[in-house]
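Every protein chain but one is kept in place in this view of the complex.
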Amino acid sequence: MRRDLTPRTLALIVAAILAAGPFAPQWTVFLLTVALAKGLVVLGLMILLRCGLVSFGQALYYCIGAYAAGLLGLRYEVSGVFTLMLAGMLASGATAFVLGFLLARYRSIFFGLLSLAISMILYGLLVKTEALGSSDGFNLLPSTLAGFRPADAWVRYMVLAVAVVVAFVAALLVNRYLKTPLGRLAPAIKDNEIRVEYMGASARHAIHVKYVIAAALAGLGGALAATTVGHIDPEMAYWTTSGEFIFITILAGTGNVIAPFLGALIFGIIQSVAFDISPNTWQMVLGSSLLVVIVFLPNGLWSLFSRGKAS
Amino acid sequence: MAAILDARGLCKNFGAVTAASDINAAIERDSVVGLIGTNGAGKTTFINMITGYLKPDRGRIHYEGRDITSLAPRDITRLGICRSFQIPQLYASLTAFENMMAGIGVVLRNAGLGGFFSRGEPLVPGHNLPAEEVAARILERFGLADYRDKNAQVLPGGVRKLLDIALTMVAKPKILLLDEPTSGVSSEEKFVIMEMIMKAVRAEGATVLFVEHDMEVVSRFAERVLAFYDGRIIADAPPAEALENAEVKRFVVGGELHRLDEAQARPRA
Partner (left out) sequence: MEQLLAVLIDGIIYSAWLFVAAVGLTLIYGVMKIVNVTHGSFYALGAYAAASITGALLAHGMPPYLSYAVLLGSAVLVSVIVAPLIERGILRFMYAKDEVVILLITYALFLILEDVIKLIWGVNPYFIAEPYGLLGSFDIGDLTYPYYNMILVGVAIACGVGLAWMLNHTRTGKLLVAVIHDTEISRAMGINVDRFYLFTFTFGSLLAAIGGAYTAPTVSVVPGLGVEVIVLSFAVVVIGGLGSLPGAALGAVIVGLVRSATIHYLPQAELFVIYLVMAAVLAFRPRGLFSLAEARKI
């Protein structure tokens, strides 16, 4: 069996980011942290996409994670980064556990549309909830780490450092999960559920588990995004946010747990560079790159790296 | 000897169509049973009811003394009743080897092995070998070694059929239900394929029920024949005796010939 180089590669990237972070300009630190937050959501979508499911409503869990973190600050004045992320992850995971009983029965377009409907319900609720700032949302408290509040210049680096470590752990765990029998079942579920059933496994149960994992990751990403940006609003649950996550998932490909983070970073770079150069055509650049990837790199950008290794 | 599988009074209707009416059959352990009958006679319905894909309207199915009538297909499979399909059900985008590995993955998972917290590579229960070796061995036993790294969707029809049957072997089935294992294959090849299956099954020790339209194949491999007609079993006997049964001659063997005549006559008419 080939040795898995992923953990080592991940560790190297993490070390590099932690070492370079203090010297990097603030905007790159911000870009990177947001990419890590979105990468976590996409990591979850990748797990679902591997068994053929595309959720057009993953923004639901992104938003729940963000609002869970925001509410903790608003109501109980909690500002510890790890507590907020844990809260985001648990809130989303628990919601997905309940909704999973329904959604794990759905496939293809119908899975996507039902997810979409549910995320839009949350959007509709938040927009009309004045206590939570309606469509304007609200600001978060400045983050702390273990009760310690760093100097302003270091806050961004601190959040980045936490994000990198959290993303590293999440990626390692998912990498291991993908190699368990349940994780490996994904392409089989995608190809032929009848056969999965007649091999003695429940596709519905496997999908439910994957759905909860994906949601927990999205919640984690949402809480992280909230602490990074310092502001949350209902737009986080809108369908265009889900569209963006799917965009990155397709761009990245499902080949490896590093791909989602790389995809999110490339997305962030395209978005900010294109927006800087021409604010009225950045969506055109994004749309065209998505078309090019779907047509020429159906397995995503990651297939550029794994070429030759794959059969 | 006690029956390993016992179906009592199975009935199934699809609207106005009777697919099974009072099917009774007790299958002895380690026996090889051929299911014959024209299309629509109720053979596949019988298999679908045993494996839980269809629930009978009435009647019970017992396996090793346990009532399995209301179990889900996956639970029935876990008990050791495995099936192949008329149209091979494969993981189309995976290679033959990966198909086997996916199947073995389920076996490992159901045994609680190779999970998130376990260390090292587990041995596949029943085979006592690492997963990759089990996959390679079964492929070889079915003459599929050459197709190991080919995607299932590009394999020729006969090979897909064999891979479909090979997949059922990973779970060490106690009962194997083969739905037309030799359909779409030339008559000479039928014997080769059946030999291969029977050899593999004998090595593992399983009870076999197979659906077959070629009476020569049935006479050669089955120890006992269940002849279906119109949702009923019209004969249950060793092949020589069953194929001489007047009703079987008229409705099954004759039925096949009659249908053939019709099919040939149609274009001319």
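The first chain written gets the first letter, and so on, giving A and B; residue counts start at 1 in each chain.
FYI, contacts are C-beta pairs under 8 Å (C-beta built on N, C-alpha and C of every residue); 3 or more make two chains touch, one makes a residue touch a chain.
The structure displayed is predicted, hence computed values, not measured ones.
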Residue among A:A20, A:V273 or A:L291 touching the omitted chain: A:L291
Selected from A:I250, A:A264 or A:L301 as touching the chain missing from the view: A:I250
Contact with the hidden chain (one of A:F30, A:Y61, A:Y123 or A:F261): A:Y123
Residue ranges of subunit A at the interface with the undisplayed chain: 52, 54, 102, 105-106, 108-110, 112-114, 116-118, 120-125, 127-129, 194, 239-240, 243, 246-247, 250, 280-284, 286-288, 290-291, 294-295
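Methods note: only the chains that are shown with their structure count from here on.
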Centroid distance [mean C-alpha coordinates] between subunit B and subunit A, Å: 44
Subunit A residues touching subunit B - in the complex, by the definition given at the top: 1, 176-177, 180-182, 184-185, 187-188, 190-192, 194-202, 311
Residue ranges of subunit B touching subunit A (in the complex, touch as defined): 51, 72-75, 77-78, 82-83, 85, 89-95, 98, 101-103, 105-110, 113-116, 132, 149, 167, 170-171
